[in-house]
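To start, the structure under review is shown below, and the notes come after it.
With one protein chain removed, the remaining protein chains of the complex are shown where they sit.
Up next is chain A:
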Amino acid sequence: MSLISKTAAELGAMIAAGEVSAVEVAEAHLDRMVEVEPKVQAFLHVEREVTLEQARAVDTRLRAGERLGPLAGVPIAHKDIFATRDMPTTAASKILEGWRPPYDATVTARLREAGLVILGKTNLDEFAMGSSTENSAYHVTRNPWDLSRVPGGSSGGSSAAVAAYEAPLSTGTDTGGSIRQPAAVTGIVGMKPTYGGSSRYGLIAFASSLDTPGPFARNVLDAALLHEAFSGHDPLDSTSIDAPVPSVVEAARQADIAGMRVGVVKEFGGEGYQAGVLARYHEAVELLESLGAKVVEVSCPSFRTALPAYYLIAPSECSSNLARFDAMRYGLRVGDDGSRSAEEVMALTRAAGFGPEVKRRIMLGTYALSSGYYDAYYGQAQKVRTVISREFDAAFQQVDVLVSPTTPTTAFAIGERADDPMAMYLADLCTIPSNLAGNAAMSVPCGLADEDNLPVGLQIMAPVLADDRCYRVGAAVEKALESRWGGPLLKEAPSL
C-alpha cells in the first residue's frame, strides 16, 4: 500500500519506528498534489521547499531522541484562515492577498510542536462565509467524488484535500457548519469541538462567539488524534475553556455504544431533504439500535428558527470584526493618490477587496445592529439563541447524544446556488444549532445516496465538553459500516 493511502495513525507509527522518514512521507503527498491539484484545486498556497524544511526538522528532532506526539512527521493541510509565519495567509480574500503574518496562530503553533508537517494552505469561502468554497476570491475547489460538484464549505479545500488523498489530515473552522458540512459531502470525518475547546488566537475572525477550529480526517481515530494535538486551554484566547481536553482518543478506540441513549431530532427531516439522504440516515439510526443504543425521538421545536437567528448573529459579529480591514495597517490599499481622504481610501479598498457574500453580510449585520432594528433583529436572535440552548439542555437530560443528517442534500453542482444566497444558507440547516449552543458535534460518513451515488453524513451532537461521546458513537458507526462495506466509504470514490 502506498504512503498516501495510510491513515495518520499508521504514518505516525511508521515514522516513530524509523520505517520511513517524515521527508519521504511529505514527498509522497507533495507528489500526489502535483498529480491531482490541477483537477481538485484544494490549495491556495503550496511551497514544496517550506514543507520539506519542516519535515527535515522533524526527522532531526526524532533522531535526537526528542519525544513527540503520535502524529510527529504526519503531513497536514491547513485552512488558510489560520495565521502562519512561513506561508501567506489570505482567508481567500483579495484584501489579504500576499499577506504574511508576523506570528503563528495557536493552532498552527501546536501543530508544529506536535511535529505535524504543513503541506500548504487550503482554499475556503472568503473569510469562511459560505457553504461551497465558491466564494473564494481565487478559485473554485472541486469535490473529488464528482468534479462538477462543490466540496462543501467554508472549509472545502480542507475536505477536498483529505478526500483526494492529498493529505491524511486537515484543519478547518466551523462557525455554522463549515467543518461538518464539507466533511459530509466529501465522505470524510469532520468534528466541531465544544466552543472554547480549541483556540481562536490567530484565526482570522468571522463571528467570534461561534468560530471553532476542528479536525478533518479519513477516519474517526485520526480525527481524535488531531483534535487532541491542537486543543486545550490557551491563555491568548479569552474565551478558551480552562479544562482538560475530553478523552477523545480513548473514546475513538473504545467504539462501544451499548446502553447509550440516542435522541433522534424530530425537526430534522421531511420536506426539503433529499430522499437518499434520509434513507441512509434512517439506516444509521437502525444501526445504532442494533449496536445496543436506546433510541428515542426528541423534539427541539426552536431548532427551526436557528437558521434565521444565525443569519442575524453571524453577520452582526462579522460586520464588527471585518471593520479591522481599514487599508491602514496591513492588506490591500486602493485609491491612495494623495488627494483622497482616509475614509474614501477605506471605502474604495473595502469595495475592491471584499467579494459579494462578504459585502452582503457586512451590510446585513450593520442593518441588524442599527438603532431602531436592534431589538427586533439582533436582540431577538440572541433570545432565540438562549431558547435553543435550553432545548439542547432539556434534550441532554434524556439522552447522551442527539443525531440528525448532517446536511439536507448531497453535494450540489458548482454554480447551482451561487446566485441564490438563501438556497446556499439552507446547507447549514442541521449544523447551526450546535454553533449557537456551543456544544460538540461531528459528521461521520453513513453511505451513498441512491440518486447520485454521493456521500451522506450522520451528525452526532453531544453536550458541552462531552466531545468524547461524538467520537465513541462515530467510531462505533464507522466500525460497523466499514465491516459491512469491506473498507472505508472513500474506496467507492472514482480515481482521480
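We take it that contacts are C-beta pairs under 8 Å (C-beta built on N, C-alpha and C of every residue); 3 or more make two chains touch, one makes a residue touch a chain; residues count from 1.
Basically, contacts and distances are computed from a predicted model.
> Name the absent chain by its UniProt protein name; which of "Putative membrane protein", "Aspartyl/glutamyl-tRNA(Asn/Gln) amidotransferase subunit C", "Cytochrome bc1 complex cytochrome c subunit" or "Cysteine desulfurase" is it?
The chain we cannot see is recorded in UniProt as "Aspartyl/glutamyl-tRNA(Asn/Gln) amidotransferase subunit C".
> If I consider the whole complex, including the chain that's not displayed, which of A:Ser247, A:Ser299 or A:Thr366 touches that chain?
A:Thr366
> Check the options A:Ala347, A:Ala480 or A:Leu496 and report the residue that touches the missing chain.
Selected residue, touching the omitted chain: A:Ala347.
> For the chain that got dropped from the picture, name the residues of chain A it touches.
Within chain A, the residues touching the omitted chain are 99-103, 195-196, 209-210, 235, 238-239, 241, 302, 305, 308-309, 311-312, 319, 323, 326-333, 336, 338, 340-348, 350-351, 354, 359-360, 362-364, 366-368, 370, 376-377, 379-387, 389, 421-422, 435-439, 464.
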